[in-house]
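The complex is shown incomplete by one protein chain, all other protein chains being positioned as in the whole.
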């Protein structure tokens, strides 16, 4: 019971912080929001010229932030090794 | 009866799904998709095979050893491309510096595709692996 | 050799990718490959530290893209210091694994074990050298997944549940980290830490920024096992195999602490964390409670590894307290304690593992009279325990001295008392063990005390109990124990890296 | 943002609550599948086709299958 109440208080606290933050957030879909004015314009304008691909998401994933993608590959690689270590294989 | 229907549909569908997955990988640079999405789709075709037949026929198509080998090869290919760029005198993963007889942007384009293929190889083996490991010793 | 910042991360990763392939062919090759990969990253860490001290902060642009667009690796003295600590202790853990894991793990799992341990090491090294917030999230996730899996790899009773609880709590943490990163991105449009630091001062009164900081601190706080969020730690750290306990207790929680330092000082800046939202002093208070509670819990434990795990909860408190003081001497003490605690706790877990390996003893009461049976191991245990308590001239004394001086300079008497009481409590439980080791009457003759404690494979004839462990296990123990003493006497060696790091964090 | 997006997003919340409170785990998994599909549609509406494709393949495909296997190997009923 105490645990439940404590959990609900934690949820309430996080909910309040989240709501306050969301109220302060730039308006949804606003083309002038800070997120659209810094860093991202270069990807939109120059991705094709600099990397030769038209899909900007692919350009970011595989080139501009390729190291993140290597990390992502490593996470799923770790999950594979983890599941193998846990469940094993009948061939061994 | 239902088993026959499911097996037939599965057998007809699997090559098409795999072809679609490969299409998604190859066309990553110009359309939605890429190595990861395509890899998941090809991996899902193996899962469909396992569901419509049984685990052993999926195992027969891609055995444990083959999957582990593909898994490591994909990851090594990606890291290897990065190290080649490093040996060519650039930063890690700086594809543009790799000396090919083309403009740097085109070289980058080629290597972006290659990286997509590496991710695809890795993920298709892993998606099938994760499913088969969870499902092993249990017919569903 | 300008590529050391990336090579230090890539060496263990490539090793990890290679091991499954080699494991298909010959399982015996896994250990040498893992050792070579760990050695390589240790070598690059040394190189990195030397060049940072000589040239100042190193910036490396992965993919050749300049910072806000590409991912930048930033190696400042603090990163280099963490790199050195991580790669050295984990190198010893890999070396130690040879005999220990050979006996503890069933065949076929060794391949996964060495793959995961290299991913764990690579992930931690990557997390400390990166200069990009999202990249930090990805690498945190890599070493976390590896850590969850390694906790339950030994398949002891309860290990599955420990791993599951760790996973659920820590994934709340990582999701909060991603949310905080997203919030910062929405208001600034960038993910690069230096760029964020330049853009945030204009936004200090935004609730988005405050929320982002709260989520990042809580998220990394779960990884660090800060006091109220420590509930996953005792089970996970005590059930894992000994080399993994060493890495978890000595390094993984320290990487969490490092991330908190990065977020607070390199992104938000000293003015913000001591200003309107006094997060720094909140952290100090939380750490103070953690020191006291962790030590009290440790006293009531009967299992040696659980006791050591609770002691980690207390000692991460010292680190965070030093950080929370947000002034030069206190932070020097806190960051120095990262290194000293890594040495001492690593040595203690290695010793506990050696005892379990040789005799199957886990209960503290059964340590009676071990001093004459395993003299070298127990001498090392004593030295490391002295360093944990903070007896001069050990390394632990120096970091606690700096911390105490810091509290004095900050005028916070309460925290000085907490440090003294905490050290006293630590002394109570470590000296109890040391007392049993040297002055307790041996119980080795009574076989029944060991029955049911250790693994059945460990029930070996008595003659075996009188031997020291194999050299691959003994050498790491000896080196870490010597380190605990030498770095207390020659404290200027770690300080030569820590002091510039602190100056840089506090903005000169 | 049109009325369709409003409805889809509200539906997301309802589905999430249904996932959490369903007693039957298999039913919860099926609702989770629908949740992932609607999430994919919302991603398309927000002009993120790459992410929508991934969410459909991973969230509605692989993840759901893994949940179903786990339920088949453990138990279907959530205990009181």
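The chains carry the letters A, B, C and D, assigned in the order they are written, with residues numbered from 1 in each.
By our rule, a contact is a pair of C-beta atoms (placed from the backbone, for glycine too) under 8 Å apart; a residue touches a chain by one contact, two chains touch by 3 or more.
We adopt the following convention: contacts and distances are computed from a predicted model.
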Statement: The chain not rendered here carries, per UniProt and among "ABC transporter ATP-binding protein", "Phosphoribosylformylglycinamidine synthase subunit PurS", "Autoinducer 2 import system permease protein LsrC" or "Cation:proton antiporter", the name "Cation:proton antiporter"
Message: As a test of the contact rule: which chains in view would the missing one touch?
response: A, B, C, D
Task: May I ask which residue of C:29, C:160 or C:479 touches the chain that does not appear here?
output: C:160
- request: Could you list which residues of subunit A touch the chain missing from the display?
  value: 4, 7-8, 10-11, 14-15, 18-19, 22-23, 25, 27-31, 33, 35-36, 39-40, 43-44, 47-48, 54-57, 59-61, 65, 68-69, 71-72, 75-76, 78-79, 82-83, 86-87
Field: Hidden partner chain, residues of subunit D it touches
entry: 1, 5-6, 9-10, 12-13, 16-17, 19-20, 25, 28-29, 32, 35-36, 39, 42-43, 46-51, 54-55, 58-59, 62-63, 66-67, 69-71, 73-75, 78-79
Message: To test your reading of the contact rule: which positions on subunit B touch the chain that is missing from view?
response: 30-32, 36, 130, 133-134
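Methods note: only the chains that are shown with their structure count from here on.
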- line: Distance in whole angstrom between the CA centres of subunit A and subunit D is 19
Query: Can you give the whole-Å distance between the Cα centres of subunit B and subunit C?
result: 36
Message: If a residue has to touch 2 or more other chains to count, which residues of subunit B qualify?
response: 32, 34, 36, 65, 71, 75, 79, 82, 92-93, 95, 130, 134
Query: Listing for subunit C: what residues touch at least two other chains?
result: 13, 17, 20, 62-63
Message: With touch defined as at the start, can you tell me which subunit C residues reach subunit A in the complex?
response: 13, 16-17, 20, 62-63, 65, 68-71, 107-109, 112-113, 115-116, 119, 122-123, 126, 134-135, 138-139, 141-142, 145-146, 148-149, 152-153, 183, 185-191, 199, 206-208, 210-212, 214-215
Field: subunit D residues within the subunit B interface of the complex
entry: 49-50, 52-54, 57-58, 61-62, 65-66, 68-70, 72-73
- line: subunit B residues touching subunit D in their complex are 24, 32-34, 36-37, 40-41, 43-44, 47, 127, 130-131, 134-135, 138, 140
